[in-house]
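A single protein chain has been omitted from the complex, and every remaining protein chain is retained in its original position.
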Amino acid sequence: MALALQQLINGLTLGAVYGLIAIGYTMVYGIIGMINFAHGDIYMVSAFIAVTGFTLLAAFGVSSVPFALVVVLIVAVLFTSVYGWAVERLAYRPLRGSTRLAPLISAIGMSIFLQNMVQLTQGARVKPIPPMLTGGIDIYETAEFTVRIAYSQMLIVLVTVGLMIAFSWLITRTSFGRQQRACEQDRTMTALLGINVDRTISLTFMLGAALAAVAGVMVTVYYGVVDFYIGFVAGIKAFTAAVLGGVGSLPGAMLGGLIIGLIEAFWSSYLSAEYKDVATFSILILVLMFRPSGLLGRPEVEKV
Amino acid sequence: MSSDVAVPLLSVERLTMRFGGLAAIDDLSLDVPPGKITGVIGPNGAGKTTFFNCLTGFYKPTVGSVRLNHPERGVLRLEDLPSHQVAHTAQVVRTFQNIRLFPKMTVLENLIVAQHNVLQKASQFSLAGILGLPSYRRAEAQAVAKAVDWLTRLGLIDKADTAAGDLPYGTQRRIEIARALCVDPLLLCLDEPAAGLNPRESGELNELLLRLVADEGLTILLIEHDMSVVMNVSNHICVLNYGRKIAEGTPKQMQNDPNVIKAYLGEEEADELLYGEKGGESTGVTP
Amino acid sequence: MMLQLSGVHAHYGHIHALRGIDLSVQVGEVVTLIGANGAGKSTLLMSLFGQPRVSAGRITFDGEDITRLPTHIIARRDISLVPEGRRIFPRMTVMENLLMGAVLADPRNLDVDLKRMYALFPILEERLEQRAGTLSGGEQQMLAIARALMARPKLLLLDEPSLGLAPLYIKKIFQTIRELNEDHGMTILLIEQNAHHALRAAHRGYVMQHGQITMTGTGRDLLASAEVRAAYLEGGHAAA
Partner (left out) sequence: MPPLVFANDAPTAAERLKDASGVALIALLLGIPMIGLTTADQGGSLQVLTRWPLLAAFIAASFCGRLVVRYLLDALKRRRQAQDRQAGAAGAKETRRGGRMLESIGWLAFGLALVLPIVFSDNRYVVDTATTVLIYVMLGWGLNVVVGLAGLLDLGHVAFYAVGAYAYALLSTQFGWGFWAALPVAGIIAGVFGLALGWPSLRLRGDYLAIVTLGFGEIIRVVLINWTDFSGGPNGISSIPRPTFFGLPFVPSSDNPTFATYFGLEFSPMHRIIFLYYVILVLSLLTNVLVKRLRKLPIGRAWEAVREDEIACKALGMNVTNAKLSAFALGAMLGGVAGVFFAARQGFISPESFTFNESAIILAIVVLGGMGSQLGVVLASVVLVLLPELGRDFAEYRMLLFGAAMILIMVWRPGGILSHREPTLLLSSEGGRRE
């Protein structure tokens, strides 16, 4: 019982991180209808920026954790969104209007490039940082086990929920959100209505990267280690989460993330940690068999 | 009236199709006599295309039945067949309002794909095809001959090797009809075949449809807004509005039916809309 | 002079679609451009917005040279287009489509403009929350026109507004065109295959064949001319 509760908390935290990255996937998919394979690596870049940021602040003797967190978040979001912008400008914009597969391949190329760039400039070794946000609240105690919500876990869940609400509102209710969706459906027509399509797409990539940046900082705080390969794994998981929830739906991305986080946590502790990815993907396949548009995705009305 | 007119080729009974709470088709019954052209008209959004989708297996109707009297296979219930079986077994073939060709394939290839089932059978799981057995080669030659025949009759033969997507709109419409004909339909369902055609082209379409019925004994179900087509070729017209049948009868009857005029043709100028549009005959301008 | 094209050439892929077009639209006019499938009419309208970009010639709007401006900047110059194939946003609601049309308009006019659209096309008001992709063809056409009008354009460009519409709706659309022009002083450039209707609604007309203007005159004159009747009855795509 206690273990289950603890795994629930851990699963939700992990799921929140996946969800946060998945929102970025979904937003980019929602505007140019392509899978941004490099998104996971953008998240990895931001984790490295966070490591550098925290180390630098520590070197300057900053000891206030909230202050350091806020500063690093801002810095990481700023720099990472420039990365998001540059990725779009270099690898995707020249391919607009070509086949659906062309940007997918250049995205894979970009992912390989970013991984190796970080490996070269930052080193291949795992980067540990000292624990920052320690402590938590014990909510349930038995003789041998204590269920605890760490402060870092609370932070992650709160930030994620907040961002999801903000971005859902942005996309469904604001003029900018409508412009984004219009770009996805018919770019030429959107331009004919006087909207700067290039700018809208660039901004979306920057927002997606900013979300990945937040996730990167959170994970750095939570786990305390970062390496150049985390982007790939997280990217695949988040991509799965986005599809599971229904690509294009923000709450869907969140839900998909949470489900995958929970599966991983419970499967690892009760069945076998080795097969947790098998479980994740099997459930994805099962869900899609019965709901081909994902859990919250709107079914494509086949207009014949 | 000969006796076979009494047995309809297709009988639609109490067909209803609901999307959510909205009934796109509401309790529609209709008989399609063989060897005739039956027109389906009605305002945009009256449920005409939905009706076609129900006939051809793309939608499963909420209530009701669609029965086809197949000369060899007996009575077939179309609403139970998946869409490819509707074309393959029941030989009910349709075209689409927004032209659905295979744009990168040539016109000839489009027509060969339409004969897929025949050729696939002849190729015996592709084995006869890979080995280039004569049985398959003959079947392919026959398929090409059939395609060439239709292309010639529809005046498309010099476009045979062009990618279908590169051709003008009006030509694509004709290709789509030619392709449907290659499936050997009993019942051909045309969804706005004259949309986007100029007056001369729609005139040619009229001739084609009449020829198909006269020479091939084909039965045609026709959705069309172009009154110069519908009124001139249909033997029988069914008028839909809000998914319901509001009138049915000969073209003449429909032109004078107050309900039809009110819902579809327009109050005062019904006659002019019917005959004065494309040719401009009624404007009094002499060439 | 509201819109002026002089010596405009444009290529669509390898096709030389426009071959030296001279055309003008005065303030307050309804001008129609008729011609067969593939004559280049739609290319002409799209090339006003740089899609495709003209390869030679000059386009001015309200005295400003817009030949080389980016598409979205041209669209901000009080020109609205109802393009070929409607191009509504299928996965947005009717309301959202209308709001997209008003993206550049003064938000204070929004309510007034929406009411105007409901008056013009009552069916749209019934369907506000429905996804536009589920509308029927005619309803989509009305939505496309309404979306274009939401920007309060000075010049409205219509590409085959009657395509796929029931007779009653065609009448309604042409009535609307007349109303917009007479009551609201809107300038309109209209492309039609349905030449009869178009010429009756227009002050002036141009006939286009093979990417060139072959004839021009008042609507009434063109309607009466034997060559026009021959041109639009025979079609002009034979060589394409």
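As written, the chain order gives the labels A, B and C, with residue 1 at the start of each chain.
We take it that a residue touches a chain if its C-beta (ideal position, glycine included) is under 8 Å from a C-beta of that chain, and two chains touch if they have at least 3 such contacts.
If you're wondering where the values come from, they're calculated on a predicted model, not measured in any experiment.
Across the entire complex, the residue among B:Ser123, B:Ser202, B:Ser234 or B:Gln255 in touch with the chain not shown is B:Ser123. Summary of contacts with the chain left out: across A:Tyr18, A:Phe239 or A:Phe266, the touching residue is A:Phe239. For the chain left out of this panel, the touching residue among B:His88, B:Arg153 or B:Arg200 is B:His88. The residue from A:Leu3, A:Ile74 or A:Met117 that touches the chain not shown here is A:Met117.
One chain of the complex is left out; on subunit A, the residues touching it are 29, 35, 45, 48-49, 51-52, 55-56, 59, 79, 82-83, 85-86, 90-91, 94-106, 108-118, 120-123, 125, 127-130, 186-188, 191, 197-198, 232, 236, 239-240, 243, 247, 272, 274-275, 277-278, 280-282, 284-285, 288-289, 292-294, 300, 302, 304.
By the touch definition given at the top, subunit B reaches the unshown chain through residues 56-58, 82-88, 93-94, 96, 100-106, 108-109, 112-114, 116-117, 119-120, 123, 126, 129-130, 144, 148, 157, 160-161, 163, 179-180, 183.
As a working rule, only the chains that are shown with their structure count from here on.
Ranking every chain by how far its Cα centroid lies from the centroid of subunit B, the top place goes to A. Of all chains displayed, C has the C-alpha centre closest to the centre of the whole protein C-alpha set.
The geometric centre of subunit A is 44 Å away from that of subunit C, both derived from CA atoms. Between the CA-based centres of subunit A and subunit B the separation comes to 49 Å, rounded to the whole angstrom. Touching of two or more other chains is recorded for residues 49 of subunit B.
Those residues of subunit A in touch with two or more other chains do not exist in this structure. Residues 36-38, 123, 134-139, 141, 160, 163-169, 171, 193-194, 196-197, 223-224, 226, 229-230, 232-235, 237, 240 of subunit C touch subunit B in their complex. Residues 49, 51, 70-73, 75-76, 81, 83, 87, 89-92, 96, 99-101, 103-104, 131, 133-134, 147, 151 of subunit C are the ones touching subunit A in the complex.
On the side of subunit B, the complex with subunit C involves touching residues 19, 41-46, 49, 97, 168-171, 192, 195-201, 225, 227, 263-266, 269, 273, 276-280, 283, 285-287.
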